[in-house]
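Here the complex is missing a single protein chain, while all its other protein chains stay put.
Read from first to last, the chains carry the letters A, B and C; within each, the first residue is number 1.
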Amino acid sequence: MKTGLKIATIGGGSSYTPELIEGFIKRYDELPVSEIWLVDIEEGKEKLEIVGNLAKRMVKKSGLPIDVHLTLDRKAALEGADFVTTQFRVGRMEARIKDEKIPLKYGVIGQETNGPGGLFKALRTIPVILDICREMEKYCPDAWLINFTNPAGMVTEAVLRYSNIEKVVGLCNVPIGMEMAVARMLNVDHSRIRIDFAGLNHMVFGLDVYLDGESIMDKVIGMVTDPKNTEVVKNVPGAGWEPSFIKALRLLPCPYHQYYLKTREMTEKVLEEAKTYGTRGEVVQKLEEELFELYKDPNLDVKPPQLEKRGGAYYSEAAVRLISSLYNDKKDIQPVNTRNNGAIAGIPAESAVEISCIITKNGPKPIAVGDLPFPVRGLVQQIKSFERAAIEAAVTGNYDMAVLALTINPLVASDTLAKKIVDEMLEAHKKYLPQFFNKRQSVQ
Amino acid sequence: MKTGLKIATIGGGSSYTPELIEGFIKRYDELPVSEIWLVDIEEGKEKLEIVGNLAKRMVKKSGLPIDVHLTLDRKAALEGADFVTTQFRVGRMEARIKDEKIPLKYGVIGQETNGPGGLFKALRTIPVILDICREMEKYCPDAWLINFTNPAGMVTEAVLRYSNIEKVVGLCNVPIGMEMAVARMLNVDHSRIRIDFAGLNHMVFGLDVYLDGESIMDKVIGMVTDPKNTEVVKNVPGAGWEPSFIKALRLLPCPYHQYYLKTREMTEKVLEEAKTYGTRGEVVQKLEEELFELYKDPNLDVKPPQLEKRGGAYYSEAAVRLISSLYNDKKDIQPVNTRNNGAIAGIPAESAVEISCIITKNGPKPIAVGDLPFPVRGLVQQIKSFERAAIEAAVTGNYDMAVLALTINPLVASDTLAKKIVDEMLEAHKKYLPQFFNKRQSVQ
Amino acid sequence: MKTGLKIATIGGGSSYTPELIEGFIKRYDELPVSEIWLVDIEEGKEKLEIVGNLAKRMVKKSGLPIDVHLTLDRKAALEGADFVTTQFRVGRMEARIKDEKIPLKYGVIGQETNGPGGLFKALRTIPVILDICREMEKYCPDAWLINFTNPAGMVTEAVLRYSNIEKVVGLCNVPIGMEMAVARMLNVDHSRIRIDFAGLNHMVFGLDVYLDGESIMDKVIGMVTDPKNTEVVKNVPGAGWEPSFIKALRLLPCPYHQYYLKTREMTEKVLEEAKTYGTRGEVVQKLEEELFELYKDPNLDVKPPQLEKRGGAYYSEAAVRLISSLYNDKKDIQPVNTRNNGAIAGIPAESAVEISCIITKNGPKPIAVGDLPFPVRGLVQQIKSFERAAIEAAVTGNYDMAVLALTINPLVASDTLAKKIVDEMLEAHKKYLPQFFNKRQSVQ
Partner (left out) sequence: MKTGLKIATIGGGSSYTPELIEGFIKRYDELPVSEIWLVDIEEGKEKLEIVGNLAKRMVKKSGLPIDVHLTLDRKAALEGADFVTTQFRVGRMEARIKDEKIPLKYGVIGQETNGPGGLFKALRTIPVILDICREMEKYCPDAWLINFTNPAGMVTEAVLRYSNIEKVVGLCNVPIGMEMAVARMLNVDHSRIRIDFAGLNHMVFGLDVYLDGESIMDKVIGMVTDPKNTEVVKNVPGAGWEPSFIKALRLLPCPYHQYYLKTREMTEKVLEEAKTYGTRGEVVQKLEEELFELYKDPNLDVKPPQLEKRGGAYYSEAAVRLISSLYNDKKDIQPVNTRNNGAIAGIPAESAVEISCIITKNGPKPIAVGDLPFPVRGLVQQIKSFERAAIEAAVTGNYDMAVLALTINPLVASDTLAKKIVDEMLEAHKKYLPQFFNKRQSVQ
């Protein structure tokens, strides 16, 4: 008889794994996990063993009856799982670095979830996630798929539209980070702050902010637009923008909005940083190497503090909080990527949105937003247009649709540029894009 | 007793007037115009007299019983009018040239209906059109307002949302030009070609193309994307784009889409042309001077062929065709700017759209389109977001909203850049923007 | 080489056929029909021959080069057809009489397109029409299906949802009859009157009325609600209703609305008439017998005037007018049953609605209506709910769904009553409802 929950983590060799393990340990009293299966592919075997052994030491230290399994056999990991989490990266860090560097050659922002990088990460990832879904149907049809793999919104929509798995949630740490930043600014505990979120993944807006349930939107807008507050509001959503813009908007943008509404500055910044420090992928690659060196230490049995620099803050918090609410039918409010179901007007019911939801055992139920405020309706729709084109290209391998996706992406906004970038990136990622090369639907 | 129709043309001193006069003469048998009142402001008096006298000579030559009146008294012109047409330009050509030149200093496309130029033309024009509407309520409450003044879509929506005039149609020659180009490509008469249009003004797409009622979309897409056709398809919608993009799109873009989907190329082109020939406004200014020299010739009694270079091809055709269909309840299909009324899903019922309509005596009735194809849904929504912000700024004089409008416009896409351009252009157009200076709603 | 149009008329043995033949003869100059195939089933052979021979004599008299074919071979009739018209009745007049009589036993209106009769006519007819569609795919994939068979709205929606035939139009003579009645009341020619129609088949409202293009809605509402006009407004939509109701409604109801908004009076009336004269089906049956007697007369070569009493006034006018507009790409406005496509807000895009459309060679294009006026939104939605349940029951043979359909129908409005009526009618129509008897999905 089953005594606890089985977790299967695809991409278990990720440097993030200790975050996740720590989360399961901390919440063991409400989430009785008995097995964690870390699964990875052949190429990731070494990392899987390093980080997997750390995971085992962490669990051992905790004294909890959790078994950690390391495996390259995905089916064994999925068999009977209760929750499947994904944190894999198709093509590993090398692919990310290409996603970042190639667009820069054309003066276009190189970033892993926006613009050309977002498109190609989708093209590489979606076929793999759909494979995983097909296996889940067979080996763990009742499991929840908790997807952290970017681009999380497009991956979630691809699962909703093109697989039979309905129990899927996409998760991102951006919204929780926005709440944390506001809490920090106000010097209050995170638990007292709540933001109504609506939009898409990496394109989410805060519609209202509450402190102990009372709306403090006016106060927050006032603080982040007051030039005297520069220090206090650092990294707070809305800070660093033209006060006029934020006052007229009366919404909190997320950090990724800078790519679309500070395009010129961000392009320069990304170019400059790439020249000075290397791209973010290169920086992370180095950080990861250092992390894995640390992980190797057989005496290490806690998540090392250096992991925080890696990014992904609150990842554990967001992930395990979600899993616990699903398992325990907590009915608390969390922002996740899920089926729109009419919550945001004008977006198809079956599209994925990132939105504040009640998390029940039966899944996330989005809170109705109705019409988005008109100033952001357009940008959100435009990114959704891009996402749908990207998903269609990923599923069909249709070259023309890939060119269209990039043409309508605001960071490219040019058909000729789109074609050049698509051509170079298709070639660069050829190995991970069989759908385009086995059956090319259009002559270039 | 009234014997014929009274037309009041606001901005009657425009160089376009001979087009319009020619149109009324040609269609006199179906449109019994008895009075044409050309009205202009004090500063336009000289031009009004020059072009007005040409109009009188043209009418005289026609032998038709039409009286042409020249006046600076708008109320006299409006009194009892059946149709009010607008072709005025607030701030005249000088303002247009500023709209073009200032953005270019910031590396942003300078154009009179897109980006910063479109915003400021809206800010200058909307208060004037709303004044005209208030006078129409009083002097000719049953008249149709046929608006040609750009930005025609925003002006139409401002009238629909902020005036009591419901009988308003916005008109643009872009859609008719697209049909003409397809007809030319196929070497058939224009009357045999019909395009289903939907979108916004200067943001309209051809959804399907018919020859004698049969869809020939596949053929047209094939022709415009075939590299062998370069010569034949010149200026045909869809030609000059990446074939992959057009094939995946399966729609006909309008020429203005190049600003948004060939942004980089167009920016370079506009900058280059401005350097070489001056901006379009400067070119047109010179053309207009030459035209008015011609118009002065007391022997000239026809529309001089040089007018065609001025732009506005088919302007007469589109305008008088529309007026005749309204007057005669023709129930033919024409693309105009009108209240959406649910025709395009996701756009408010009371917003203006540019769409194929049945033209009845009771006004244009849009043909239901439902959801726009997903690849263009985003861009259309984004421009509508910009338009609504621009209209709101124009009506309220809210500085912050003007900054927001320009920030979300894809040609600017930057809050800091938006602020700089707004600040410089507000100052440059100060004289025509009293709503911003009498009651500044935000400190810069 | 094909020289003219081929028409295939399913249910060619109908007493209506002379109407249709007369229409084709009258419009021959604009609609070059060369072959009319009248096809019927074995049981209808005798009637087919009688009416078919009259059709031949009518054509002969006209001197036109049209061949009339009589056949029991549906495939031969469909082969290469340009237009397929349907006027068949599954189960013939006997089934109609049952549809009328059985509900009356339960005190429920017995009528062939509303309530239980409408449900069972849909259950019998939809499988047959879907069979015809499958044959059309094979034998005349480019033909238009012009459906007159009731319930025309449900039949059209069934084709749109459950067949591959997209070129389908449902036609009813109710809207044209409403226009004719208004024209008669105003003593003007029908061509000068136009009504904006929107709703569902036999549930259509006139939203506005135009005389020569000018709205005369206020005048019409005034006339039909003025008690002094009783004689003049006889049979005019809106007359015979409580003036208060019509004034608050400001819409023109169709005659069938009486079943839903004068339910008690109509129930009594139908019961009384059934007792006195027999049901409408019985009356028509007798009329038809007399008609066929007339049709047999070898000297008769015109449509006999007695046909008008049969009902179906303007049937020929509506049918041939529609076919001609489709063939000639006339782009005139006609009310037909077609895919909603967003025209009426809140009704699925793929549902059939009865609405004013532009008739093009590419099919009817509905004019956008947006939200229906709130007082009728509910009733229209409720009938659409019933229609969808009925269609689903017809296609699946799901007994429970048939009970649900009748329960939610306002004329029944009772689950226990619904079950009783369904049970008795299923048994009575057993022969024509194989889908319910070969695979009963629920135990009664």
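The criterion applied here is as follows: a residue touches a chain if its C-beta (ideal position, glycine included) is under 8 Å from a C-beta of that chain, and two chains touch if they have at least 3 such contacts.
Computed from a prediction, not measured in an experiment: that's the story for all the values here.
Taking every chain of the complex into account, the chain not shown here touches A, C.
From the options A:E166, A:E308 or A:D329, the residue with contact to the unseen chain in the full assembly is A:D329. Residue C:L404 is the one among C:L5, C:A343, C:L404 or C:M425 that touches the chain not shown.
Within the full complex, the residue among A:S34, A:T71, A:N229 or A:N341 touching the omitted chain is A:N341. Where subunit A meets the missing chain, the touching residues are 194, 196, 208, 210, 212-215, 328-329, 331-333, 340-345, 349, 358, 360-362, 365-371. For subunit C, the residues touching the chain absent from view are 241-242, 244-245, 247-249, 260-265, 345-346, 374-379, 381-386, 388-389, 398-401, 403-404, 407-408, 410, 413-419, 442, 444.
Heads up, the rule we're going with is that only the chains that are shown with their structure count from here on.
The chains in contact with subunit B as well as with subunit C do not exist; no chain meets both. One finds 44 Å separating the Cα centroids of subunit A and subunit B. Residues of subunit B in contact with two or more other chains: 345.
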